[in-house]
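Every protein chain of the complex appears in place save one, which is left out.
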Amino acid sequence: MANPLDIPVVVDALSKTFKVPVREAGLGQSVMSLFKREFRDVEAVKEIRFTLDAGEIVGFLGPNGAGKTTTIKMLTGLLFPTAGTARVLGHEPWRREKELLRRIALVMGQRNNLAWDLPAVDSFELNKAIYGIPEDVFQKRKGEYIEILDVADIATKPIRNLSLGERMKMEIVAALLHGPEVLFLDEPTIGLDVTMQRRLRQFILDYNAQNGATVLLTSHYMADVSAMVSRVVVIDHGSILYDGPLAGLSDRFSAHKTIRVEATDLPEDLGQLGRVLERNPARASIEVRREDVSTVAGHLLAVATVTDLAIEETPLEDVIDRVFTSESGGSDDTQN
Amino acid sequence: MSRPAGPIHLARLHFKLGTLNELQYRVNFWVQLLNSALNLATGLIAIAVVYNQTDSLGGWTSGQLLAVLGVHVLIGGFLKTFVVPNMWSLIRDVQEGTLDYTLTRPVDSQLIVSIRQINIWSLIDVALGVGVVAWAVTDIQADPSAGDLIAFFVALLCGAAIVYAIWLTAVTIAFKAVDIGDLMQILNGVYEAGRWPVTIYPLWLRGSLTVVIPLAFAITVPAEIISERIEGWWLIAALGVASAALAVSRLIWKWGIRNYSGASA
Partner (left out) sequence: MRYYRAGMRIGFQREIQYRVRAFLMLFGFMIEPTIYLVVWTSVADAQGGEIAGLTTGTLAAYYIVWTLVRVYNLAYAPDAWEWRIREGRLNEFLSQPIHPFHRDFTFFAGAKFVWTLAWIPVAVFLTLIFDPVFDWAVINVVGFVIALWGGFIVRFLMLYALGMINFWTTRGSAIFGIFIASELVLSGRLVPLELMPQWISDIAAWLPFKWTFQFPIDTFIGRLSPQEIVSGIGFQAFWSIVLGLVFVLVWNRAIRRYGAVGN
């Protein structure tokens, strides 16, 4: 067990409740609200616990409104928790101590940090001054990052003239110039095309490999998650549903596997074996319970001339989807 | 790691970058010149219409009124150059949730939001204001000594500090009320009250503009100093008010940040 002081991020029984004004409907109520406002409590985060070890890249998954952004805001010092504790690099984030802020970075997808009217290089200069980056380190990193992301020609254009993808590249460069040890990424690849997403992912992975930085990443994109993270924390309605390896996610939440079989003489009544996902003359995909996998596979091999047979996990998207649409988030064993 | 930059260095850096960037857009110079000229013209027309009908407005001669107009334009120029652009940025940050970034930087947040933007062309107003004050001084045939000029300059600095504090306080308090772009319009309206010397206002208005929103100290007092209507010790009062205003705005800022929870999530 690592020394607690060495664990970059520790979250314990963290909670956050908001007071939200009740929206009035109709004209009459609107006028009444001039005199009396009503509020209701919204529990955004309920006593969550987890830790991040040094150098880990952890994916923080959840549907909109699950509490991901609220948690990240608490970890970056933007919100006070209602209860519980959190420590980032040994500090309580909401104290916003300068020593902590110099060692972390926050990047939010589609939200700009860099000055709108200035070219990126000017913003880099500002970062250098703000974070106190030594000149030689600054130049070296700046040159390196600009080259890796291939943004030399746009670095001198005002941010407002750049496309979303180009802007995000600049944002990430700016965020990493001061060599943060903990990186909070809130949907960094949202709205970007596939190529750009891959580039940014690779960049972050490289940074993590070279610097041993700890990364907490929220995303809706499975590709982000499967490409980058070793561990996943799933949150829904303010509570953590799962905290463990990515591979385990299917085991935990999906009671099914998918059998993909290729054969020209498949039997007609495949529906008896399981849920038929896809069916052509030469190919079929069937979703079966985990327990039934070997039975069904064996059966298919026996009755048809199988040229290919694969046993796959339910796609992650489907798993996540089911997790968030089911009530308790327990394993899904409803058979169609 | 070397030490992060101090506030003065950061301010100079922002100033340099903002100015260099803005200088590219030379058209803006002419646009601003036009607007400033129009603004000044309407002020002069108003004064002209008044003095068409009378010789003395509540004890103020036309030359003295000109001094007030000059200071008003000058301080207005300061506001438009250094304060207002930052307030717009701040409001935008709150609305778009990007204030989060400012709050996760290892620099005092009030410092960042106050120095990062600059509208260099509004310095035209400052120049025009100085010109009008100079004109006023010759018009009333005052003969300011070096001491008077220094006092005037210090009074102007106090005025700048006061209006900055007013603007920042107003914007911070309106954090919660979303869509607060008209707050700037209202502040401008309030600022217009400074175009005339507060001594001609009824007591309740004069009091509000001295105690609650101390525009009197920002504008009327410097004008009175340079037109030799009052003694130099008023300067002490101005310094006191400026310090108090800055302290209050600091407290309000910290309060505002504590209450901030982002416009989203």
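Every chain is named by a letter (A and B) in the order it is written, and numbering of its residues begins at 1.
Here is the rule we go by: a residue touches a chain if its C-beta (ideal position, glycine included) is under 8 Å from a C-beta of that chain, and two chains touch if they have at least 3 such contacts.
Because the structure is a prediction, the values reported are computed rather than measured.
S.K.: Can you tell me which of B:Leu111, B:Ala127, B:Val154 or B:Val190 touches the chain that was removed from the display?
M.R.: Missing-chain contact among the listed residues: B:Val190.
S.K.: Would you mind spotting which of B:Leu20, B:Ala134, B:Ile150 or B:Leu205 touches the chain that isn't drawn?
M.R.: B:Leu205
S.K.: Using the touch definition from the top, which of B:Leu34, B:Ala134 or B:Ile150 touches the missing chain?
M.R.: The missing chain is touched by B:Leu34.
S.K.: Applying the definition given at the start, please give the residues of chain B touching the unseen chain.
M.R.: Here the touching residues of chain B are 27, 31, 34-35, 38-39, 41-42, 45-46, 49-50, 52-58, 174, 177-180, 182-183, 185-186, 189-190, 192-193, 195-196, 200-202, 204-205.
To be clear about the criterion, only the chains that are shown with their structure count from here on.
S.K.: What residues on chain A touch chain B, complex-wise?
M.R.: Listed in rising order, the residues are 18, 44, 69-70, 73, 76-80, 96, 98-99, 101-102, 104-106, 108, 111-113, 115, 117-119, 122, 125-126, 129-134, 158.
S.K.: Enumerate the contact residues on chain B facing chain A in the complex.
M.R.: Per the stated touch rule, the residues are 1-5, 9-10, 13-14, 17-18, 21-22, 96-98, 100-101, 103-107, 116, 258, 260-262, 264-265.
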